[in-house]
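Now for subunit A:
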Amino acid sequence: MTLAFLILAVLTVAGGVAAMTLRRLVHCALALTVAFAGLAALYLNLGAEFAGLAQLLVYVGAIAILIVFAILLTHGGESDPEKVFSPAGIAGGVIALAVFAVLGWAVTTSSVAHGWGAGAAAQTSAPQTSVREIGLTLMQRYVLPLEVIALMLTAAMIGAVILAWREKRSVDPGAPSAPPSPELRV
Partner candidate 1 sequence: MLGEGILKGLGETARNFAGSFVSAERLTTVQYPEERIAPIEATRDFPFLVYDGADWEAGLRCVACQICEKECPPRCIHIEKSKDKKPDFVGKAQFYPAVFDIDVAVCMSCQICVEVCPFDAIRMDNKFELSTTDRFGGLLWTKEQLAKPNEYYRQIHPTEAAETDERRVKELADAKAKAAAAAAAAAAKAAQQAAPGDGVSAVPTTPAKVVPQ
Partner candidate 2 sequence: MVAGGAADQVFVNLDHWIVGHTPVPLQTLVSIVISIATIIVVFAGLFALTTVFERKGLGRIQNRYGPNRVGPCGVFQPLADAVKSLTKEDVVPRSADHVVHYLAPLVLVGVVFLTYAVLPVGRNMTAVNLDAGVLFFFAVGAGTELAIFMAGWSSHNKYSLLGAMRAIAQMISYEIPLILSSVAVIMTAGTLSTVAIVEKQARYSSTLAHWYVFTPWGLAGFILFMIAATAETNRSPFDLPEGESEIIAGYFIEYSGFKFALFFLAEYLEMFAVSGLGITLFLGGWSAPFSFLTWIPSWIWFFGKLLTLIFAFIWVRGTLPRLRMDQLMNFAWKFMLPMTLIVILSAGIWHFLTAAVVGPKPLGAVIRWLVCALVIFAPFITLARTLERGRKIEKRTYRFAE
């Protein structure tokens, strides 16, 4: 439990909390990015260099940008501050607190955390894993999951493209007419 770990943990959780509570959606997205980056730094701190960098590349470089784009394309930047939380807000918060209580209780009392953690606490240096080893493991032992993931990514890409494809508006007089397409606004 080093100081660096503590600082990064606080940063990450603060980013997460800010992302879930701030009023403007773009601020939420930026706070979410802080949480993602903090997690990447936590991975690096734990010695998982490749995973940390992959997290940074995928989450900060792609997902955060995607979320930002989605916010702007759905006019999320101008949501009125009255209706940020849903009516079931308090119930949700209580459920989350209950989940945290259970998880925390499990962590603090479990023998796994104490047994392994106590044993590994002496093992201060991170296990040395080169990118080469990771690549070989991926290509030998986990080659089938890798292929499945590749297939799934392709399917997801095609699906996302089809979903985002602008549908042809059928002329339906009964349907409530959409407001005239408003331009991109913050």
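Per the selection procedure, all candidates are chains of the complex that A comes from, given by their letters.
Simple rule for what comes next: a residue touches a chain if its C-beta (ideal position, glycine included) is under 8 Å from a C-beta of that chain, and two chains touch if they have at least 3 such contacts; residues count from 1.
These figures come from a predicted structure and were not determined experimentally.
Colleague: Given the complex, what touches subunit A, 1 or 2?
Modeller: Answer for subunit A: candidate 2.
Colleague: Under the stated contact criterion, what part of subunit A meets candidate 2 in this complex?
Modeller: 26-27, 30, 33, 37, 40, 49-50, 53-54, 56-57, 60-62, 64-65, 68-69, 72, 77, 130-132, 184-186
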